[in-house]
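Note that one protein chain of the assembly has been removed; the remaining protein chains are unaltered in position.
Let's look at chain A:
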Amino acid sequence: MAHQHGGYYSIDLYAFHSKLKGINPEFKLISALVALILTITLNNIYVSAYAFITMFFVSVLLGGMDAKEYLSMFIAPFSFIVLASIGIALGLSFHESGDFNLKLGSLYIYTSKAQIVMTLKLVIKVFACVSIMQSLILSTMPYEIINALRNMRLPKLLVELMNLIYRFIFILIESYMNMQNSAASRLGYRNFKTSMTSFGNIASNILIVSLKKANAYYTAMEARCFDGDLNFLQDEKRLYGKNILAVFLFVLFMFFIWIVSLKLKFPFSV
């Protein structure tokens, strides 16, 4: 499956090809939120691992996504997690402290077993949460998510802004790609100095383009009787009992794992 389109990387193509896109989007959104909240509040390493594995199963086996591509989706969040966990796992001190330490001049970089365990638990929890959000995004078109939020009574202003921003992302990316190509074809990226100049010019041009485009859009919207409310027809997707049952079992099993791990005192479960 290709994720290159017109020269830019686009994540919503996965949702477009997902086998799960026929499921009611409101249901998907609510299920994802429930799973997310439970993973955070239960704060249990086994629950997190269970959520992560299940989401892999959902996206790859049920959604029909390539396993390699699914895992490559985690590269971007992974780099953030690594940077953040360094701050949590390591500490700086002028005195010798912690279980392990490294002396750098008069400074000590130290860590402890408890800190490492805490960091690992956090990393797994973050991965679980990211994977829950990703399985939502990888199976639901963004405009469906936006519409689901509208149906869940999110303020109209936010919903309309989300709609327009989502559409404009692609318009601006396309304008940007065109300008970049045209700059490249005139040796605009020949060396560092010209690259900086080209980048600056394109950035300022993008601002003008976005204003002009917004104006053209407004004209076109007015020509179609726009009177202040952005209303679109949405496809209605049925909610099936088997979907509800599947999510119910998933949540039930989450609690089950949580209780069992606490009762049997699994390592790291508290």
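Assume a residue touches a chain if its C-beta (ideal position, glycine included) is under 8 Å from a C-beta of that chain, and two chains touch if they have at least 3 such contacts; residues count from 1.
Rule of thumb we're sticking to: contacts and distances are computed from a predicted model.
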Missing chain, UniProt name, options "Phosphoribosylformylglycinamidine synthase subunit PurQ", "Glutamate transport system permease protein", "ABC transporter ATP-binding protein" or "Aspartyl/glutamyl-tRNA(Asn/Gln) amidotransferase subunit C": which is it? "ABC transporter ATP-binding protein"
Which of these, A:74, A:143 or A:266, touches the one chain of the complex that we don't see? A:143
Among A:153, A:224 or A:242, which residue is in touch with the absent chain? A:224
Need a quick check: the contact residues on chain A for the chain that isn't drawn. 5-6, 10, 12-13, 16, 141-143, 146, 163-164, 166-167, 170-171, 174, 213, 216-217, 219-227, 229-235
